[in-house]
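Written out below as structure tokens is the structure these notes cover.
One protein chain omitted, others in place.
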Amino acid sequence: MHSENQKHDFEPKIIAFVCTWCTYAGADLAGTSRMQYPSNVRVLKFPCTGRIDPVFILKAFQQGADGVLVSGCHPGDCHYIAGNFHARRRFAAFRKLLEFIGVDLGRLAFSWVSAAEGGKWVEVVTDLTEKVRAMGPMVEFKDLALEEQWSGVINTPELQEAYDAI
Amino acid sequence: MPLTSQPIDTSIYATITAAIRSEASRLFTAAEVVAIIGYAAARRVGSAQPVIITDAAAAETLIFTEACVNNLAVYLTKAKKEIPKKGKIGIIVKGCDLKALVGLMGESQLKREDLYLIGIPCAGVLASAVQPATTLTTETIASKCCECDVHLPLGCDFVPSVTLPPGPQMESRYSEEIARLEALTPAERWAYWKEQFAKCIKCYACRQICPFCFCEQCLCDRNKPQMVETTPRPAGNTAWHIVRAMHLAGRCAGCAECERVCPMDIPLNLLNRKMAKELKELYDYEAGFEINDKGPLTMFTEKDDQSFIK
Amino acid sequence: MQKYITQQNLNTLIDTLIASGTRVVAPRMSAGIPLYEPLDSSVEMVTDQLPRRSAKEAFFPVCEEIMSYEKEGQQIKLTDIDPARFPETVLVGVRPCDAAAIPVLDAVFSWDYKDEFFLERRRKTTVIGLACTTADDACFCTAVGLSPAETRGSDLFLTPLNGGGFACQSYSEKGEALISNNSALFSEPNNAAPLPLAAPQADKIDLKKVKSWLDGHFEDPLWDGIAVRCVGCGACAFVCPACHCFDIVDEGTEKAGKRRKSWDACGFWKFTHHASGHNPRDLQPKRYRNRIMHKFKYYDDKFGQTLCTGCGRCVRVCPVGIDIAAIVEEISKK
Partner (left out) sequence: MSRIGVFICHCGENISRTVDVERVAEEVGRLPGVAFSTDYKYMCSDPGQTLVKKAIQEQKLSHVVVAACSPRMHEKTFRKAVEAAGLNPFLCEMANIREHCSWVHENREEATVKAIDIVGMMVERVKKNRILPTITVPVTKRALVIGGGIAGIQAALDIADCGHEVILVEREPSIGGHMAQLSETFPTLDCSQCIMTPKMVDVANHPKIKLYTYSEIELVEGYIGNFQVTIKKKARSVDEDKCTGCGVCMTKCPQKKIPNKFDQNIGMRTAIYVPFPQAVPNTPVIDRDNCTWFKTGKCGVCQKVCGPGAIDFEQQDTLIVEAVGAIVVSTGFDLYTIAEKPKGSPIKGYGEFGHGKIPDVIDGMTFERLASASGPTGGKILRPSDGKEPKQIVFIQCVGSRAREKGISYCSKVCCMYTAKHTMLYHHKVHDGQAYVFFMDARTPGKSYDEFWRRSIEEEEAVYIRGMVSRLYQKGDKIVVMGNDISVGVQVEIEADMVVLATAIQPQKGADALAQKLGISYDKYHFYSEAHAKLRPVECATAGIYLAGACQGPKDIPETVSQASAAAAKVMTLFSRDQMEREPIVARVREAGCVGCFACKKVCAYGAVEEKEIRDRQGNLIKIVAYVNPGVCAGCGTCQATCPSKSVELDGYTDEQIIAMIEAL
């Protein structure tokens, strides 16, 4: 189990999109069982993985997430019959797209965690946190957010430097 | 390896032009259609533009040449409110265009019985960057035509009876480029797309020309919430192109209009082809001539691949 | 002031300017297409192809920040952009059709409201025009009364000469200052003949006649006829050297964000979409009509100028082959 006392140079920001019936309840169980895991994860609750729009994952990365987890009910356990089956196809496709664009899929994890699997929740979250920690910050989207069209640039550090030199 | 440029025989296009003119004329005379969406010559030498004609007299303006690049299916979507949809409409379709029409029927946007399909046996059309007055060769041909498997549209109401001459062997531009990109590292691919998307000016030509972007209110135009940055900055551009590719996944029929019309030459169809390739591998889905009730991302099977899920 | 400059000295001039901290913007290849962009070195400059986008973005950026906000507690902090921070810029190799559009834009940006974002960039930019030697059948500067040697809008104008180098004529103090500050690179004019200039096939159109027809034909079947094929994208407006509509949006989160100004186009359905849901230009023909009206009537009414320089970019990029030159010609014959 993860030791909270370890100090790291980089603490990744992990965002988890989970369904309320299985994974959220599984995370609750991890709590009631007093299991320990890295504090990096921030959980967003959805009724069902079927509700999770790929745009949310994109937005999470744009907002500075270093890793994203999507987790819901095991196949056949969906509270809404088939929401997780639709999610499974949707994300199978979306991850391929992100990979093609150049996102390292090590930063994007998917899991089925049932309400009884507090231990699995801890494992999934710990694994992703450690993996992303080793990969370092997700700089791609953050850098992109800072970039402007050349024509809209007010003055670049280089220009500033040149001014200063005059 | 690009092959040396070879000419492509388009001599049948003259026969096709004559055939669609007489069929159009017949359709109006017999009052079978109220309008026909086709192509007509424009000012620039060799150029063609979409036209919507409503009488037999105008049938003589219809043409089919290697410059008839447009997918006219876009004019039948809800995005085009200007075109009254009263009565049967005739439309000239290449194989690739027909796939889009079939997709639109599957998405309740069109009904087969409202259309009169004039199919074109097609040897290929020009790519976007070239001038209209260019002869069609293995070099000047549109990339989508290089990997075309629907030279002859099926299930049309009328197809000019011509025999397609055998075409020269062509390179598989998309497959090769996708394979090249797939072989790169994520960082290299990111760098590639970053440079491409940086050019984007959000003119939305890709969206407006796409038969499947028929939403009246695009998600990317909304500001409550702002799902995607609307300004043409690198961040918003990248988000837009990711969302666009995702929304077309499992729907795109491969007409490559998005890529053709991009004034900044962003290879947009690469994204669509990549998604098509993945959906083929994952769910054995391909856009075709059969109207499907559900697309690959609106259905599922219990046995779908989940090797990526822990 | 008339001078001569060799290609090599022009390159030296560019590199010297870059080294001194001036931003030099010129056509260069960017991800496969020619665009006006800041150069890292003179060798990047390409002058044999028309850039896909016009030079207007040097003054009127694709997207720029005009303000930012931050919220903390119950306080909201606003920060304005200081135009004084805009960089000194020299635009090199500007096509006559692009340069000619700049004074046209001056009119609207310094009308009742003085747009400091545009005007300050304008003040800080020296425009070096370059006579045009190639044209295709989309070019029609001659139809709207300009030419491949049009010097309007240029501070300095270069004409390529037979045997190399450029004849160099200044048309403003900025142009003259550029020459005098770098006088060693310029020499006295020689007698070499200019290279043959481009010869667009378009005949001159009587724009007054066009305007007078437009004056009386707000409603006309012509609009439906040509614009029914328009798919409502913004490609024509965005590549146009004279179109200048923009949108202002706030982007950011609840805590902080920026107000940005970016290009907009009258072809978009959302352009005139009211908050009420009503849209006065609800159909595409009405939107396309506005494009023609604005270019050949409204701008003339207001500023006595035509909002088109015949660069032909919109003709080349239109996804559905709408040809503004053909339309204006048709109107002129009515």
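As written, the chain order gives the labels A, B and C, with residue 1 at the start of each chain.
In this section, a residue touches a chain if its C-beta (ideal position, glycine included) is under 8 Å from a C-beta of that chain, and two chains touch if they have at least 3 such contacts.
Since we're looking at a predicted model, the values are computed, not measured.
J.: Taking the complete complex into account, tell me which visible chains touch the one left out.
T.: A, B, C
J.: Which residue among A:Lys59, A:Lys96 or A:Lys120 touches the omitted chain?
T.: Touching the chain that is not displayed is residue A:Lys59.
J.: Among A:Tyr37, A:Phe100 or A:Phe141, choose the residue that contacts the chain missing from this document, as touch is defined above.
T.: Result: among the candidates, A:Tyr37 touches the missing chain.
J.: Which one, A:Ala27, A:Leu69 or A:Met138, makes contact with the chain that was left out?
T.: A:Ala27
J.: Any idea which of A:Pro12, A:Gly83 or A:Gly102 touches the chain not displayed?
T.: Only one of A:Pro12, A:Gly83 or A:Gly102 touches the chain omitted from view, namely A:Gly83.
J.: Can you list, in ascending order, the chain C residues touching the missing chain?
T.: Contacting residues on chain C, toward the hidden partner: 71-74, 253-255, 277.
J.: State which residues belonging to chain A touch the missing partner chain.
T.: Where chain A meets the chain not shown: residues 4-5, 13, 15, 20, 24-25, 27-28, 30-32, 34-37, 39, 42-48, 50-54, 56, 59-60, 63-65, 79-83, 86-87, 90, 122.
J.: What is the set of chain B residues that contact the non-displayed chain in the whole complex?
T.: Counting over the whole complex, chain B touches the hidden chain at residues 78, 107-109, 214-219, 222, 224-227, 247, 293-295, 297-299.
One rule holds in what follows: only the chains that are shown with their structure count from here on.
J.: Using the average of all C-alpha atoms in each chain as its centre, how far is it in Å between chain A and chain B?
T.: 35
J.: Give the residues of chain C that touch two or more other chains, as numbers and ranges in rising order.
T.: 62-63
J.: Provide the list of chain B residues touching at least two other chains, using ranges where the numbers run on.
T.: Answer for chain B, listing residues that touch two or more other chains: 198, 232-233.
J.: Quick check on the complex: what are the chain C residues that touch chain B?
T.: Residue list for chain C touching chain B: 30-33, 35, 52-53, 62-63, 136-138, 224, 227-229, 231-235, 237-239, 247, 249, 251, 260, 262-263, 265, 268, 270, 282-285, 315, 317, 319-323, 325-326.
J.: Contact residues on chain A for chain B in the complex?
T.: Touching chain B: residues 54-55, 58-59, 62, 75-76, 82, 85-86, 88-105, 109-112, 124, 127, 140-141, 144-145, 147-149, 152 of chain A.
J.: Could you list, by residue number, the parts of chain B that touch chain C in their complex?
T.: Touching chain C from chain B are residues 42-45, 47-52, 70, 74-75, 79-83, 131, 133, 195-196, 198-199, 201-205, 207-209, 221, 223, 226, 229-233, 236, 257, 260-261, 263-265.
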